[in-house]
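Take a look at the following structure, please.
For this view, one protein chain was removed and the others were kept in their places.
We just call them A and B in the order they show up, numbering each chain from 1.
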Amino acid sequence: MSLLELRGLTTAFQTARGEISAIEDISFELNAGEILGIVGESGSGKSVTALTIMGLLPQPPARIAAGSVRFAGEELTTASPNRMEKIRGAGISMVFQEPMTSLNPVFTIGEQIMETVRAHERMSTSGQRERAIEMLDRVGIPSATKRLNDYPHQLSGGQRQRVMIAMSLACRPKLLIADEPTTALDVTIQAQVLDLLMDLRDELGMAIMIITHNMGVIAEVADRVLVMYAGRIVEQSPAADLFDAPQHPYTKGLLACVPTLQQDRHRLIAIPGSLPEPARRPPGCRFASRCTYRIEACGTAIPPLVMQREDRAVACIRADELVAS
Amino acid sequence: MKRNYELASLVLRRVLGALPVLLIVSLITFGMMRLIPGDPSSIIGGLSATPAQLAQIRSDLGLDEPFTVQLLRWYGGLLHGNLGRSILMGQDVMSVTLQRLPVTIALSAYALVITLVLGLASGILAALRQNTWIDQLAMMIAMLGISIPNFFLGLLMIIFFAVRLGWLPTGGYIGFTDDPVGWLRTSTMPAISLALLQVGLLARITRSTMLEVLRQDYIRTARAKGLPRRLVVMKHALSNALIPITTVVGIIVSLLVSGSVVTETLFSIPGMGQLLTQAVLNRDYPMVQGGLFLVTAFLVLINIGVDVCYSLLDPRVRHG
Partner (left out) sequence: MDSGPAELEFDAEIPFTREHPAWATLKRLFHHRLFLFGLGLFGIILLAAALAPWIAPVDPTKLAMRFKFRPPGADFAFGTDNFGRSLWSRVIWGAQLSVIIGFSVVALNAVFGTLIGALAGYFRTLDNGLMRVNDALMAFPAILLAIGITAVLGPSMLDAILALAIVYIPRTARIVRSSVIVLREMEYVQAAVAAGAGHWRILRRHILPNAMAPLIVQLSFLFAYAVLSEATLSFLGLGAVPPTPTWGNIMAEGRQYMIEAPWIITIPGIALMITVMGLNLLGDGLRDVLDPRLRIQQ
């Protein structure tokens, strides 16, 4: 049985213009020890998916319109708030994008890690301290014992992100969701943080869901990849296969956008057009207006996610013929 | 250890910074008194005093000397704790102040407690129940609070509670040390009429501060860690919200002292506010100079205390 299983998850928001779905029909599985990358541009619904799993969306104006989220066999969409509080931090943890503002400025980092332990496990204060020091060590913060008494503003951005990771691991969760964990960091620090995540996976057997818009990060760490566009999954594949032979036109476009040293171009390539407004989505494939391969039929119905192989799926009606070409 | 050192140096810095302000304050009070047309000699001498007698009185009081001499004399006295003699009260300014200031402080403290309890509680509640009927009711009451003149409220309360119902006296004052219950009875209506404006102010600011804090990323992190909701609000949100609120409390104390002028007059309470009003109207220079200076110095001290609390609450200020 997989650790995390999503089936047909649809989350909608109540807005001034009526109810709009932010994500639709999201289905995938994640197993222990796996790193799943979710990639897509801003507004594609990646973060909403993560927040829905965590139960962090305020229920008005958000609403889980359909589908299920099963974690270790337990259904999360109908779990009580108390139950979710117990799962968050101990079963599933999340790390966010902005390390500069994600830590409480008036408490020491030691206290912020210790309170996580306090909330989920029965442990003496000295035990909590030990765990906090262990975590800071594990994420590579030097002189951890002294650092316990530091405040967030005394740390750099990279260090704060490490503290966030330490905090999220303090209760040994089975699943870690990392939402753009390196976007706000320098390139060198990015590499360190990604290495850290992979080491932790190897040591602890943790599953990691990493959300990003950066294909380079995906190439670096992901075992499997989910490509999202306008609230839907358009391609699902093992990482290596995705880079070798992308099948969805959007994925092809994303990969073509990444400049390489071998290219002999003078201008950067971009996918023309932009994401459709959620309130005014066209019928049919949402990528159609920007797709060079579109045909008449693309505008009539949303293409379903079809399994090409046991481990690959694409949501494009022309996928088979495009592979051949 | 390190924290004590940081605090001590902070207090020292604030006190030193306050000195120029106090200097200007004393200059202003001194100058203001000299600008008032007429002088105390005519009040002391009475209507029938001859010009010669008036001149004699003026000379006795040292009022015929040049401005700078009078000023330096006063500063000299200040350094010795001697602020001159009140013409109106016939005692020296320092002892009159020491009698009257505690009365005002007690009344303001009572009002402050009411303000903090009601203002904070309703502001936090309104923020947590945003847009529900609780929120709207609290904000309506707060709006009413900042719109009623405090003397009007005082008058209404007197008519209702003292005259119609006879529960509380219409005025007068009983010292706390003499009779605590009596003090409560005479101080309650004045304290409430003083406090209402501040309760409204504090409730509104607390609500918006809490709402702002609850939107922050670190609150999302706290929830993502699985902390119970109560802890998230009371520990994480409140600790941050109290920082800007502390600054407001400093302003509120000043408003309380300001408001006590009218309240003391209305309820016949022998405090500093009422004393200073009378002193100004009667050209009692030494009393006004000394009294106003002392009250303002007291407020400056309170604000230093507020600054210290602020830095205790916000570690970024301590290290920055």
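By our rule, a contact is a pair of C-beta atoms (placed from the backbone, for glycine too) under 8 Å apart; a residue touches a chain by one contact, two chains touch by 3 or more.
All values reported here derive from a predicted model rather than from experimental measurement.
Novice: Based on the whole complex, identify which of B:71, B:101 or B:261 touches the chain you can't see.
Specialist: For the chain that is not drawn, the touching residue is B:261.
Novice: Please identify which residue in A:45, A:89, A:110 or A:276 touches the non-displayed chain.
Specialist: Result: among the candidates, A:276 touches the missing chain.
Novice: Determine which one of A:59, A:126, A:188 or A:292 touches the chain that has been left out.
Specialist: Here the residue in touch with the unshown chain is A:292.
Novice: What is the set of chain B residues that contact the non-displayed chain in the whole complex?
Specialist: On the side of chain B, residues 20-22, 24-25, 28-29, 32, 35-37, 143-144, 146-152, 155-156, 158-159, 163, 201, 204-205, 208-209, 211-212, 244, 254-255, 257-259, 261-262, 265, 273, 276-277, 280-281, 288, 292, 295-296, 299-300 touch the unshown chain.
One rule holds for everything that comes next: only the chains that are shown with their structure count from here on.
Novice: With chain centres taken as the means of their Cα atoms, state the distance from chain A to chain B in Å.
Specialist: 54
Novice: In the complex of these two chains, what residues of chain A are touching chain B?
Specialist: Spelled out, the residues of chain A in touch with chain B are 54, 56, 81, 84-90, 93-94, 96, 98, 101-107, 115-116, 119-120, 151, 153-154, 164, 167-168.
Novice: Can you list the residues on chain B that touch chain A in the complex?
Specialist: Checking each residue of chain B against chain A gives 216-218, 220-229, 231, 236, 239-240, 243, 313-316, 319.
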